[in-house]
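A protein chain is absent from this complex, but the other protein chains hold their places.
Chains here go by letter, A and B, matching the order in which they are written, and residues are numbered from 1 within each.
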Amino acid sequence: MKKDMIVAVCLAIVIVIMSYIATLGGGLGPLFNGVRPLTIIYLNTTLNIHNPNFTAMSPEAVTAIVWDYRGLDTLFETAVFYLAIIGSVAIYRGIDEKLRISEGFGLSKIVKVVTKLLIPMNIAIATSIALHGHLTPGGGFQAGAAMAVIPMLLIIAFSRYFLLDIRLSRGLALALRSVGLLGIALTVFIPVVIGLVNGLNAYIMQNQAKVNAPVSLPAFVGSSLISGSLIMYNVSEFLAVTFGFTLLFILLSIEEGLVKEQMRGEGVEH
Amino acid sequence: MNINIDEFLANISLISLIAIIGISLYGIFARPNIIKKIIALTIFTDAANLLAILVGFRRPPSIPPVLLNLQPSPEDIRYFTQVAVDPLPQALVLTAIVIGMAVNLLIIFIALQVYRLYGTLDVRKVRRLRG
Partner (left out) sequence: MELTYLLLAISMLFALVATYLAIVEKSLVKAVVYSALQSVSFTLALYLLKAPDIVLVYLPITVGVYPAAILFLIRKTEEVEEV
């Protein structure tokens, strides 16, 4: 233990000496001098009301890239997320859970009360991150990650039977996650439908009007900026990520004895 | 000797990041326990992501890629393009972290299944026992 610590500190000192030598020898090239021309384009058009044919109408360049400029990439990333969850569900196929009362399980009363106080705050923060994702740092992925802490807290503090008591079963989590994915899928096709109805050109996942495709989703509601499709993508991705992780935690907390019993009962080698 | 202290400090960060990648690769290949391999794999992912962010950094004074003005004038936008850091690596890393976590959980479930079938998580023993 102590020996490991000494070795680690020696390693750090070696790194410092190596960096000194590298700096004396001219360094590792010019660090952090300017950015690529592509970046200038992104930064220049993220919210540019003077150039209405190329803007994404969002002051947050990261959300604009995630759901507008490189939207199809994110769509396929979401598909990978979907497949990872389906793979986990497939490992646990056919394993039923017995219903039990959650009383008597979990940690002490103090922990439970503190958890109950924390959860409304956590929900408020996560919802705020999701709904302001196009204005301030945040968005669907961040809000989903913040919200995913809640089922983990509930399972650790109250035991997993509490989730069944409040009727948050595997099926419900899967259904709500599918609602999120459906929201994304519908938002992808909204501009195409508008274009078909009005006889205009439109692209899949289009947000604001382009030169040869004049369909654009509303960037303002009243005087508040909603950035067209970005807010819808953020809210849908928030649902999908939150309930995807909830589903995985529910699976992770199934008792091992139960699983082994049912695997042996089947008599099937997996 | 007279050196540029900023460059020295930036080189320390870069070289220690590369060293972290090396150590975690050692963990993935040489440690026998699957859980230790998973831990090393997550450290490797994090280091790769941080390297991507580091590439998009700009010399201070720089700001995050968020416009603070909702009705920006052309001067505001010009200033923004001159000081904001690169948002593209951030957008790619953002999805990579969340999707990586879901894939890691899938790997955790597979490790659990290996333990159920073989009764051990040591890859040397798993190799000897044939299911």
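Simple rule for what comes next: contacts are C-beta pairs under 8 Å (C-beta built on N, C-alpha and C of every residue); 3 or more make two chains touch, one makes a residue touch a chain.
Just so we're clear, the structure is a prediction, and the values are computed from it rather than from any experiment.
Enquirer: From the list A:Val7, A:Ile21, A:Ile110 or A:Val221, which touches the chain that is not on show?
Expert: Checking the options A:Val7, A:Ile21, A:Ile110 or A:Val221, the one contacting the hidden chain is A:Val7.
Enquirer: Which listed residue, A:Pro59, A:Gly139 or A:Gly228, touches the chain dropped from view?
Expert: Of the listed residues, the one touching the omitted chain is A:Gly139.
Enquirer: List the subunit A residues touching the unshown chain?
Expert: Within subunit A, the residues that touch the unshown chain are 4-5, 7-9, 11-12, 15-16, 60, 62-63, 129, 137-139, 141-142, 145-146, 148-149, 152, 156, 245, 249, 252-253, 256.
Enquirer: Which residues does subunit B use to touch the chain missing from this display?
Expert: Subunit B touches the chain not shown through residues 5-6, 9-10, 12-13, 16-17, 19-20, 23-24, 26-27, 31-33, 35-36, 38-40, 42-43, 46, 49-50, 53-54, 57-58, 60, 62-66, 85, 90, 93-94, 97-98, 101, 104-105, 108, 111-112, 115, 120-122.
Throughout what follows, only the chains that are shown with their structure count from here on.
Enquirer: Quick check on the complex: what are the subunit A residues that touch subunit B?
Expert: So the residues of subunit A in touch with subunit B come to 11-12, 15-16, 18-20, 22-24, 27-28, 31-36, 38-40, 42-44, 46-50, 59-62, 64-66, 70, 73-74, 77, 80-81, 84-85, 87-88, 91-92, 135-137, 139, 141-142, 144-145, 225, 241, 244-245, 248, 251-252, 256, 259-260, 263, 269-270.
Enquirer: Which part of subunit B faces subunit A closely enough to touch in the complex?
Expert: 1, 3-4, 7-8, 10-12, 14-16, 19, 56-59, 64-72, 74, 77, 80-81, 84-88, 90-92, 94-99, 101-103, 105-106, 108-110, 113, 116-117, 131
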